[in-house]
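Here we show just some of the chains, and they stay where they sit in the whole.
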Amino acid sequence: MMTILQKDRFRDHPTLGFVDWVLRGIGQVVFQNNPISGAVILAAIFYNSWIYGIACLFGTIISTLTAMWLKADRGLIKDGLFGFNGALIAVALVAYTSPNFATGNIPNAHLWLYIAISAAFTSVLVPTFSALLGPHKVPGLTMPFVASGWLFLAALLQFTTIDVSSAIKPTSPADFTGPRPDYTWSTWFYGITHGIAEIFFQDNWMSGVLILVGIAINTRIGALMALMGSTVAVAMAVFYGAHDAAIQDGLFGYNAALTALALGGLFLVLNVPGMLYALLGVIITARVWASIGIFLDPTGMPVLTSAFVLITWFMLLAQRGFKVLVPVPPAQATTPEENLRRYRATQKK
Amino acid sequence: MMTILQKDRFRDHPTLGFVDWVLRGIGQVVFQNNPISGAVILAAIFYNSWIYGIACLFGTIISTLTAMWLKADRGLIKDGLFGFNGALIAVALVAYTSPNFATGNIPNAHLWLYIAISAAFTSVLVPTFSALLGPHKVPGLTMPFVASGWLFLAALLQFTTIDVSSAIKPTSPADFTGPRPDYTWSTWFYGITHGIAEIFFQDNWMSGVLILVGIAINTRIGALMALMGSTVAVAMAVFYGAHDAAIQDGLFGYNAALTALALGGLFLVLNVPGMLYALLGVIITARVWASIGIFLDPTGMPVLTSAFVLITWFMLLAQRGFKVLVPVPPAQATTPEENLRRYRATQKK
């Protein structure tokens, strides 16, 4: 297949390699070690806002360069595993300091430097979480982004050169009470598509569709899982009567979509119990997004992808305790399709 | 002895086994791997409220079934080690969604499903914490309940189909200031008995006494330890001038009673330094209950058994650093009496 051949052509190229690693870095946010997936996803961001597109590139480049300077493992750098947290932190810092969240405002010089330090810090945190979770065969996921995001977003509230007054502000649990809302078709349509787009902080349903396309280029099952995750999260939120605006903004879906990608065939083989386990993970993640929001409420901090990281960590740490599950070690986890093929091959012997 | 013979009669029975495992699950909340202890404790809950009794059974059954479906270790399931967190989460979710906390209100269909998912999640978390703490020979304790409890109680604030407005609400640290209260005999009597009953969220002194009886059936020392823990916690609270209402509600005692059960002979042999170490743990747990209450205050979340889990984890993780302590690995920890007998046997050789 064309795409598979193209996939590794530039990875070891002396001069173009770096471009390949950065694109893979963007793809790795949704677990796709594929530069074309990364390019399509980058296009999805630029489609919504060139400011976010530039920020995403900037963050990925800085965090990849940091890992190169510190002489981190070359293979991990080439697979984009030092880039994806930088991609997210850069977009997040622009989003939460912009009066206009939807498309972002152009950062000032102080903020560019601030983003650079935050992105460099995510690269330091990659081996940190590998050291802690590696022995358990559990990947660090986007925890470097979440940790760096919380630590650096909160700090902004104490500095005057970067204005965050409009974006980060404490709300009250009282905001969340009220009668059961009326849901319409747009609850479902925007809820599901924004649920994908919101992984990259994009308030744009078309970006969500393009990101799904980017995933599908590398793995059809993966794209289906992301769609399933976002859909089940919206169903859960509707069933329990969550706020319509929160659903339509994709807030219930983005963590659930990531959990679906991780548990649905990637780090656990997609047999029937694996599928049901992933479904349980998705349902729990959708709830836990709501819960972490309440816990962070007094601080004014956003949830980021913490619900996904926490539940996926918990459920992967448990994997060896349940005989129906078939774990895939992070270093061998490529796509659900390939994991399944390899597992079936070992079963035949 | 009758009780000892009865203890294992049904554990491996083909059809009645499940009943035995569920009763052991209820007993394991207070570390008693004994179906009769579990039955007496269940009676103690029904004595206060049939709604809580049903909820307790429901949670234990769901979490046990989840572990069976995922093919967890059979021995652990039979010992009730997948049931006890489910027992607690079910009672907690009923308690914190009921306008009438004392006896609970009957859950609606949404809530029953919510409880089922929460109880299933506690079973997922049992091997999670075993993976993290097992290498240190430290048990997971009720952390699966605490984690599931916080994550699922907080989420309720964002949903409209389950009303929590009356039970979970943020209070202010200002509520805690005031002059030194006058304590009476009822501070002590209700403080100590409710301290035991509150382990299962029961506001009933007689339930507390019955739970002590349930423990004493399996281990006299254990029952004494639970009583000591609750008593010392009340003494600490009186000495430092805590709110009379908080003491009488048993809030200082229930975490301390659990710490006393865990450190007082169960996971550490009950020699003199072990006894003093347990006493230090009880004193610290009583304080830390107050402290975690302040930390959770802005979120409106209850402390649950987190003070017990945190301090017992800390003090057991330290066990190999202190030569006066004699650790008992979790897999061999049965009762203080048996641990002591085995330890003395090895000393004689």
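The chains carry the letters A and B, assigned in the order they are written, with residues numbered from 1 in each.
The definition used in the following text is that contacts are C-beta pairs under 8 Å (C-beta built on N, C-alpha and C of every residue); 3 or more make two chains touch, one makes a residue touch a chain.
Nothing here was measured: the structure is a model prediction, and the numbers come from that model.
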Per this structure file, total copies of the shared sequence (2 shown): 3
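Methods note: only the chains that are shown with their structure count from here on.
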Between chain B and chain A, distance of the C-alpha-averaged centres to the nearest whole Å: 36
Partner chain A, residues of chain B touching it in the complex: 69-73, 110, 114, 117, 120-121, 124-128, 130-132, 147, 150-155, 157-162, 165, 169-170, 298-301
Chain A residues within the chain B interface of the complex: 136, 173, 176-181, 239-243, 246, 273, 277, 280, 283-284, 287-288, 290-295, 297-298, 314-315, 317-325
